[in-house]
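One protein chain is absent from this view; the other protein chains keep their places.
Showing chain A:
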Amino acid sequence: MGSRSTLLRDEELEEIKKETGFSHSQITRLYSRFTSLDKGENGTLSREDFQRIPELAINPLGDRIINAFFPEGEDQVNFRGFMRTLAHFRPIEDNEKSKDVNGPEPLNSRSNKLHFAFRLYDLDKDDKISRDELLQVLRMMVGVNISDEQLGSIADRTIQEADQDGDSAISFTEFVKVLEKVDVEQKMSIRFLH
């Protein structure tokens, strides 16, 4: 029998449940997914472990998504970090909106989902999407199929539409304003079963 990583302790499971809002069975299933991805069997995932998933490797924004899992400057992500990032994509349930107004904002709130998307654009993490950063992300999405000039004009137009304080960059507030009519809850949620 191959060696198995340590099983998930009950206390850890409860903490993750409180922090992310996933149910008991969902956390268990996601844990077995985590261990199956962890080829090194050391309880953490590296960037290579993610890149081994073919459907993620062919995603144009695959590298940016993988990056979102790793905290600043680190190369390994443990199960807590994994679940915390996944929690952003949990659907918002109606009964959650009224719960716990005093507590910290749930990870899957509209604002946190938008923050996740913002971070995909904000390459240097300075809370602003500059023209350069937007160009780089656009280049990732279109590959070699669009010329530099055309891409540049797309980026300029986007910033012009979003920018309100005139600094030729998009801040988080401006980002939220542009997307206020978009159904973020539906587009940034994954249907987890039970």
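Note that a contact is a pair of C-beta atoms (placed from the backbone, for glycine too) under 8 Å apart; a residue touches a chain by one contact, two chains touch by 3 or more; residues count from 1.
As a working rule, contacts and distances are computed from a predicted model.
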{"item": "Identity of the absent chain, which is to be given by its UniProt protein name, from \"Phosphatidate cytidylyltransferase\", \"Glycerol-3-phosphate acyltransferase 3\", \"ATP synthase subunit f, mitochondrial\" or \"Transcription and mRNA export factor ENY2\"", "value": "\"Glycerol-3-phosphate acyltransferase 3\""}
{"item": "Where the unshown chain meets chain A, residue by residue", "value": "1-2, 25-26, 28-30, 32-33, 36-37, 50-62, 65, 86, 89, 116-117, 120-121, 137-138, 141-147, 150, 154, 157-158, 162, 170, 175, 178-179, 182, 184, 187-194"}
